[in-house]
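Input: one structure, supplied below.
In this view, the complex is presented without one of its protein chains, the others remaining in place.
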Amino acid sequence: MFFEDRALDTSPKVSDEVRKTTCYMCACRCGINVHMKDGKVAYIEGNRDHPVNKGVLCAKGSSGIMQVNAPSRLRAPMKRTGPRGSGEFEEISWDEALSIATLWLEPIRKSSPEKLAFFTGRDQSQSFTSFWAQNFGTPNYAAHGGFCSVNMATAGIYTMGGAFWEFGQPDWDRTKLFMIFGVAEDHDSNPIKMGLGKLKARGGKVIGVNPIRSGYNAIADEWVGITPGTDGLFISALIHLLLKAGKIDLKYLANFTNAPCLLNETPGSPDNGLLLRDSDGKPLVVDRTTGTLTPFDEPGVKPNLAASVEMDGVTHRTVFQHLAERFLSEDYSPEAVGERCGVSAGRIKSIAAELARVAFEEAFELDQPWTDFRGKRHETMTGRPVSFHAMRGISAHSNGFQTCRTLHVLQILLGTVEVPGGFRFKPPYPKPVEAHPTPHCHSKPDCPLDGPHLGFVRGPADLAFKEDGSPARIDKAFTWENPLSAHGLMHMVISNAHAGDPYKIDTLFLYMANMAWNSSMNTRGVMEMLTDKDENGDYVIPRIIYSDAYSSEMVAYADLILPDTTYLERHDCISLLDRPICEAEAAADAIRWPVVEPDRDVRGFQSVLIDLGARLGLPGFIDENGEARYEDYADYIVNHQRRPGIGPLAGFRGDGTKTGRGDINPDQLEKYIENGSFFVEHVPDEAAFYKPWNRAYQDWAVGLGFYDKPQPYLFQLYVEPLRRLQLAAEGHGERQPPDHLRQQILECLDPLPTWYPVLEETVVDPEQYPVHALTQRPMAMYHSWGSQNAWLRQIHGRNPLYVPTKIWQQHGFEDGDWAQVTSIHGQITVPVAHMAGLNENTVWTWNAIGKRKGAWALEDDAPEATKGFLLNHLIHELLPSKGDGMRWANSDPITGQAAWFDLRVRIEKVTAPEESQPVFGALKSPVGEGPAVVRQKVSK
Amino acid sequence: MHPAPSVIVFTVLSGLGFGLLSFLGLGLPQVTGWEAFFYFALAFALAVGGLVASTFHLGNPQRALKAFTQWKTSWLSREAWLSSLALVAMGLYAFAAVFLDISAGLLGWLGAALSVATVVATSMIYAQLMTVPRWNHWLTPLHLLTLSLAGGAILAQQSAVALALLVVAGIVQILHWVLGDRRFEERGHTIESATGLGDIGAARLFEPPHTGTNYLLKEMVHVVGRKHAQKLRVIAFVFMIVLPIAVLILLPQGIVSAALAILCYLIGTFASRWLFFAEAEHVVGLYYGARSAQAVAG
Partner (left out) sequence: MTQLPETSEKKLGLVIDLDTCVGCHACVTACKGWNTENYGAPLSDMDAYGSNPSGTFLNRVHSYEVEPRAGGCSQTVHFPKSCLHCDDAPCVTVCPTGASYKRQEDGIVLVEEDACIGCGLCAWACPYGARELDLAAGVMKKCTLCVDRIYNENLPEEDRIPACVRTCPAGARHFGDLGDPSSEVSMLVAERGGFDLMPEQGTQPTNKYLPPRPKDQLPDMDVLSPALEPVAGEPKGFLKWLDKALEAI
């Protein structure tokens, strides 16, 4: 016997069959190969052909098998038997469950559809769920965007027709300097990591702006440990320096942005601050050649950034001049902002210089001719290898909208959006505001809603009020408190419903959102609101229906549970109609299909909605004879059409060869499955950049059905809809804001990017609460659901509060110590740990690791429940009362984005308690507890 | 290292057993018949009992025979051979002594040599480990061997030899502690050499790879408080060396004094052996920040 003499099979059979579908542990939606053995899931790996992940998978995706087999999976529909919040349930049949739901919902629809609030969490089927809600007729529908990243989305769309995140990505193959703000993980998780890898391999540089140096910021070549909430100032200083030095792309600004558009400066006029337009409503510019006012899109026009025109004794200047005036102000000099940002003036200067150097000195030309919307042919594409990315770190503040805007304006000034080496949109973006709907909120008994719920407000007329001027929506979206709340305000629904403000509802219908725990602000308060009873002993929120796939904390607070399947057991559709999986170079959509059949009495939620829709007789769900129109979700995916020829899936339409537009293809799903469960259509080379202005791209987009005619547009350095709302606050127009909001609207809804301190700072004494407190997503966990995964919970089974060196020493902390953390809203007691690479006034923890006892099929003494904790107890959905009788939301005053990261605390060392505080009683687990030993292996 | 009861019991008892066998093999004392029976029964009980205890440490004891295959490289394999051979040799020798009243001198010498070799092999299992600097020293075999022989001598009622061996074992023990305390630093193992990050600066564990525990932490990362260890060292030394010496000198030689001395010896040796493991730091602890902070408890 010698070395090689071993019985070792180096070529074992890997599986009986590979089924390709789409991952679901996060919104990145990577392609997966599911290896099957004996009809069971044996191993999951990335699909190399997939446009999103090209074969790689993250830690969650690779642990999918433990998700699919998790003991926490719900088993059957359930009816509550104990009091709300106890977790006591009785399993019932689907027939009974659906009859109950119908019994509850039918009368509401007949009398007052708005009494149903249907909110769908981190829903990947929003075009479908919103369609259902619209057919039901309630104005009260949204998904989770309001507490997630609506600032990012809205600021991007209003400024440049798309944002970071799922809307676009850096040109990873060409960028040389990449600056990333406030990102721990992002939705685009694998592509960002792949991109960083590519950049690093090429020797590119990364600048990370983040109070915390972990993850992406750990590998950043330069780390800027900024003070939370001050990015807007920091970016403004960069703009200040670049403008001052003339390091901006004037040609780009003149041709592709509204910088040369003229602003009406007539004092007191109802048009003051609006763009000068011609009779067709087209914004006007001054042509440098002729010196005359000309529509911006006139062929041959050379828009003049420096122009001003005299009319009726008033001088009207360009947007660019207003912008320059603002940012050249010494208020934005590095010296003026440095200390507040926690970044030295010298460092701000060196970063600005580096941006300027790479953008302009390393500029390059791509040999690719293209034609712009004015008909001008360009022989090359100019590349500027600087790119940016940002997410919730700047978005989840109450000044987040303006901060995101400021960052977009910085990129636009550098001319690095939609150019080689810069930031690129993913189809169907870019898309101007005009291509999006406006909000609709007019509900009538027994009738569908008058249009889509969510949209982009252009001015006061689009706000969502009832006839009597009161908010039309339960979450008060699209009101003067947060006029551009394009994603709704899911975080306000329970609180408002409980307060009966603006009105009472009957049924709260939730899907996939753990609102009784980690997705709520003021978690304890929310649990109390959900269980609170009125003087008659009835629940204040009368009925709660919830669909979850697992035994989450929220399950215990519902009256009726509609158990969902896991992601490998159902059909899903990741549609170009809502949140696509496209890459900058391609449009793409995808499906999921049941690669295994459920072994429990559970049903895909979308199929359940279809059934419910038919039972309720909703117009979109029944045919002429009143019979169910769709058998299930798969049937809907194939046969539903939004507009003729346009359905949920863009690929393999008609006879299987049509793309974008085409007839229904009954074999469409089979085609997708054969193709790896996705479909890609590449952007032609000529259309690859300058998409908003590129004729080839516009034509291609029309062909695919993104819009019906070309929609070229200008980037909006100046956002006119904001000015229209300000005009109302100045007293113009019919619709008027209440007096107490006028000042806020004038200050915050500035049509040019601006910075103001986050709202919490204005009501909290910084001396008393000197420390910023943040959360970050761990890359290996998805919110609350990672903990039920036996592999992942070993990586993050509890979460310390990370404390910077200064505070660590100040309090004499040692490893193993605990601290009491107090905000103006609440108090928690938690374990601490030391981190040196951390802004010196900031503490943080991993998000959503703490769990309620009894949830997720974990034992009551699981570390998640005894040592883990949530910061959410410290964050309230309302700001502290200002004594004016008003409820001031802890949200961005423009979009309603929940201001998670505005939180300020103070921290004290305390003796270690038995468990993290606060402790809540154990829920009764509807699924029992998981097994003691797991030995996952299919082949024996 | 984790002071697992099975290995502590194993090394202490089998050490004592083979120590006793060494003396019996040398004919110290020269016993036959019933007297021999009791001596050998005790020796075998200790030696075999210890070996049996060691199998509790195994994940798959039913395959233990495979441990005989790698004598060329593995001290554990050598130990298996040597202990078996020692037991066979001494078994035959004992059979002859008990049932045939024969003292087979040459066989006894061979058995004694094999018994000593067994103890050395056992100690080499620890002494060979570069990963545990405290053990990785020529004093380690000497330490285990002197203790084993001292215990054997007490049981064999060889007072003079026992006294001499106890003195030597005591000196070796103190040296093992004192030198052992410096071994880790002397070897230059640091978190920087472990991670290779020393070129940048001083490294510190920020987050362990998992918030729970694992086999490595349970087995190899054990932290004892300094004060606690010092106290135990005193107890160990007093019981293992000082008291047996006192008993042997002050009490008349006989079963009672031997029993008393061995009782003290056992208490002391168990304490010493517990420390032998508990104080031994494995370099893998560096990756878990075990040296820079006491964050990771065993």
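First chain written, first letter: the chains are A and B, and each begins at residue 1.
Just so we're on the same page, contacts are C-beta pairs under 8 Å (C-beta built on N, C-alpha and C of every residue); 3 or more make two chains touch, one makes a residue touch a chain.
Treat the numbers as computed from the prediction; the structure is a model and nothing was measured.
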Answer key for A:100, A:306, A:336 or A:586 versus the chain not shown reads A:306
Going by the contact rule already stated, which one of A:209, A:780, A:801 or A:889 would touch the omitted chain in the full complex? A:780
Of A:276, A:618, A:714 or A:858, the residue in touch with the unshown chain: A:858
Could you list which residues of subunit A touch the chain missing from the display? 1-4, 6-14, 35, 37, 42-46, 48, 53, 55-63, 65, 71, 189-190, 193-194, 196-198, 200-201, 213-223, 225, 241-247, 250-251, 254, 288, 304-306, 320-321, 324-325, 328, 344, 346-347, 349-354, 356-357, 779-780, 788, 790-795, 797, 835-837, 857-859, 861-863, 866, 929-939
If the hidden chain were put back, which residues of subunit B would touch it? 1, 57-61, 63-64, 66-70, 72-77, 80, 125, 128-132, 187-189, 191, 193-197, 199-210, 212-216, 218-220, 282-284, 287-288
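What we mean here is this: only the chains that are shown with their structure count from here on.
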Distance between chain centroids, defined by C-alpha means - subunit A, subunit B (Å): 62
Of subunit A, residues touching subunit B in the complex: 794-799, 815-816, 835-836, 863
Subunit B contacts subunit A in the complex at 204, 206, 209-212, 293-295
